[in-house]
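Here you go, one structure.
As you look at this complex, bear in mind that one protein chain is not there, while each of the others sits in place.
Presenting subunit A:
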Amino acid sequence: MAMLFARSRNLVSSLRQNLGLSAILIKRNHSSPRPVFTNYQLSSRVFLDPSTSFRHESTAVETQPDLVQQSDHEDDAQELDFPGGKVGYTSEMKFIPESSSRRIPCYRVLNEHGKIISDRDFIPVSEKLAVRMYEQMATLQVMDHIFYEAQRQGRISFYLTSVGEEAINIASAAALSPEDVVLPQYREPGVLLWRGFTLEEFANQCFGNKADYGKGRQMPIHYGSNQHNYFTVSSPIATQLPQAAGVGYALKMEKKNACAVTFIGDGGTSEGDFHAGLNFAAVMEAPVVFICRNNGWAISTHISEQFRSDGIVVKGQAYGIRSIRVDGNDALAVYSAVRSAREMAVTEQRPVLIEAMTYRVGHHSTSDDSTKYREADEIQYWKMSRNPVNRFKKWVEDNGWWSEEDESKLRSSTRKQLLQAIQAAEKWEKQPLTELFNDVYDVKTKNLEEQEVGLKALVEKQPQDYPTGFHI
C-alpha cells in the first residue's frame, strides 16, 4: 500500500514543524497571584431580595495554617521563573504533610436545638421563605415515605429516598434562581419539588405512564424537566460534572444572570469525571456551583474506604476552586452558603465547591438493606437526634411561624395528595408502543421503522406474550 502514495512523512517531524509555526498561545489569566488561602471578604452588598439585608463580615478562614511553612533563609527572597509563573525557592527540604493538623471546619448557623449560634455570617430568611422551606422539607419526607412504601408493595419497580438530606435538597434550591440550570446526581428531587414539579408529575415518572415526560424509558426517580431547568437524571455517577462545566460556559457566553448547579455524592468524587468537571470549570472560568452531598456512604462503602483526604472540600483548592464545608443538616447554613456561592459564580464567573456534610439515613435504594453493613444504632441516631427537618422546624416554631396544627394539616394533606397521585398514576394510560422507537434520533431512522413494523406485527400476532395496555 505504501508504494501507492508519496513517501509518508514522519509524524514526529510534522509535529515539530507545526509547533514551529507562529503559534497563537491562548493565554488564560495566570498573572494574578494565587495565595495559599483566600481571606475572602464579601462587601456589604445587597443581593437579589432588597428586603433581606446582607450582614456580613470577613469570613472565618484566617485561622488556618499555611500549607507551606515560610523559611527565613536568605535564598527564599529570590524567585524562580518557570512556566506557570514565579515561585519562591527554599533550601529546606520539606514535604507538605498529607493532612492538615486540623480538619476544615464546618459552617453552621443553627445548633442542634434550632437556635442561631451567632448573629454574624448568615443571610436572614424571611417568614414566608422559611415557612415555604419547611413545608417543602416536610413534603419531601412524606413523598419519600409513601413512594418507598409503594415500591415495597410492588406498585413501582424502584425508588430511592433523600431521608436525612432534606435540608440540602430544599435549602439549596431555595438559594438559587429559577434560571440556574441544575444537573442532579439522583438524590436531589427536592430541588425539582421546590421549582414546582408536582407530586403527580413525580408519580407519573415513577410509573412511567403516558403522562411521564420521560416517556417511560427510564427507571423511577430519573426525573427531568426542561421547564424547570432540571436536567434528566442518569444513573452513571458523576457524568454530569463536566457537562455542568459546559452548561456554565454556555450561560457565560450568553451573558445570562445564571449559573450551572450540579450535585454529587461523596462516592462520586472518586470518579474521573469529578476531576474532569472541576478542572474544566476552573480553566474555562465557568460559573458552576458544585455541591457535594457527603453523606458518609456510597451504597455500602463508607467514606473511609473512598478517600484519604479531609473530605472533599480540600480538593477544591487543588483545582484552583474556592470551596466551603457546610453543615448539610442546617437549612440556614446551606441556604447562606449556596446563595453566596451562586453570587460568586455569577458575578465573578468562576466555579465554587460546597461540601455539605450530612448522613444518608435511608438505604441506598429499595434494592439495598443498609443494616447489613452499618449499625442500626447509627442510623437511628442520625434519624432522631440529627434530623435536619426537626432542627429547622424548631427554629421556625420558635419564631412563631409554625404550629402543630400547621404540621398535622400539612402532613395529612400531603399524604392524601400523594396517595391520590399514586392511584391516578397507576391507572393512567400507558405509553404507546411507538415511543419505544422515537427520540433515539431526532427523526426515526430506517432500521428503527423496520423494527417497529416487525414488532407491531409480532405483538398483534402473539399478544399473550406481551404486557397489555401499550397501544400499537
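The rule we apply is simple: a contact is a pair of C-beta atoms (placed from the backbone, for glycine too) under 8 Å apart; a residue touches a chain by one contact, two chains touch by 3 or more; residues count from 1.
The criterion applied here is as follows: contacts and distances are computed from a predicted model.
Novice: What is the protein name, per UniProt, of the chain that does not appear here: "Aspartate aminotransferase", "3-methyl-2-oxobutanoate dehydrogenase (2-methylpropanoyl-transferring)", "Beta-hexosaminidase" or "Immediate early response gene 2 protein-like"?
Specialist: "3-methyl-2-oxobutanoate dehydrogenase (2-methylpropanoyl-transferring)"
Novice: One chain is left out of this view; which of A:R217, A:K394 or A:R415 touches it in the full complex?
Specialist: Once the missing chain is taken into account, the touching residue is A:R217.
Novice: From the list A:I117, A:V283, A:A318 or A:I472, which touches the chain that is not on show?
Specialist: Selected residue, touching the omitted chain: A:V283.
Novice: Quick one: say which of A:I168, A:V247 or A:I264 touches the chain that got left out.
Specialist: Only one of A:I168, A:V247 or A:I264 touches the chain omitted from view, namely A:V247.
Novice: Hey, which of A:T90, A:N111, A:T239 or A:S309 is the one touching the hidden chain?
Specialist: The single option touching the absent chain is A:T239.
Novice: Could you pull out which residues of subunit A are in touch with the chain that's been left out?
Specialist: Within subunit A, the residues that touch the unshown chain are 1-6, 8-11, 14-15, 18-19, 21, 23-26, 181, 183, 212-215, 217-218, 222, 224-226, 231-232, 234, 236, 239, 241-251, 253-254, 260, 272-273, 275-277, 279-280, 283-284, 438-442, 445-447.
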